[in-house]
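Every protein chain of the complex appears in place save one, which is left out.
Showing chain A:
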């Protein structure tokens, strides 16, 4: 990939793969010694080059990234994902995480799993797992234990309901100042697992509540925090009256 000579970009501009944004990054970073290049930016030689189409953003000081509406997941190491098991016949389970290739999950990477004690996973089961390996040229690998061999929050997700949404929505809902999940949690008891790959698993007490929570998640994509709070309040009134 050779960077194209072109107009000088600045933060907030639309950029395309191959655009050279070294200037924008230098100017934005000021005299700071270290700059973070987030997703969508690559370094080739001394230049910073865009690797996916979108809008050049600076979410924090000295942090740059390319933001775009995205539904296709690109696996990144250490991220938590929700996946559907598609093959359990061999030593490694195949898990669909919505990426270009299915991920592999060894049967030994569960808590209390040994060669004799195989975890009870069937085709179609949903798992919440962490990516232990991810790269452009490799198939992603999952684990359901941490470094100490403890499951923690990872593992098989029993029952519940699975929905898909955009990666942007996941990021929005998981940001620390998003009120949706807390507001819904004050309304009904429920359990959820948000994967960075855009899959959301919900488990509530009844079908009615599950549908309500799912719809609330979908609807909040184009709302701000105040609107979300109001929606949760209205939803509570409507569902309780049904």
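Assume a contact is a pair of C-beta atoms (placed from the backbone, for glycine too) under 8 Å apart; a residue touches a chain by one contact, two chains touch by 3 or more; residues count from 1.
As a working rule, contacts and distances are computed from a predicted model.
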(request) Between "Complex I intermediate-associated protein 30, mitochondrial", "M-phase phosphoprotein 6", "Stellacyanin" or "DNA-directed RNA polymerase subunit", choose the name on the UniProt record of the chain that's been left out. (result) "M-phase phosphoprotein 6"
(request) Pick out which of A:9, A:93, A:107 or A:128 touches the chain that's been left out of the picture. (result) A:128
(request) Pick out which of A:11, A:63 or A:108 touches the chain that's been left out of the picture. (result) A:63
(request) Could you tell me which of A:13, A:79 or A:111 touches the chain that is not displayed? (result) A:79
(message) Using the document's contact rule, name the residues of chain A that touch the chain not shown here.
(response) 33-39, 42-43, 46, 48, 59-60, 63, 65, 76-80, 82, 128, 152-154, 170-171, 174-176, 181-182, 184-186, 188-196, 203-205
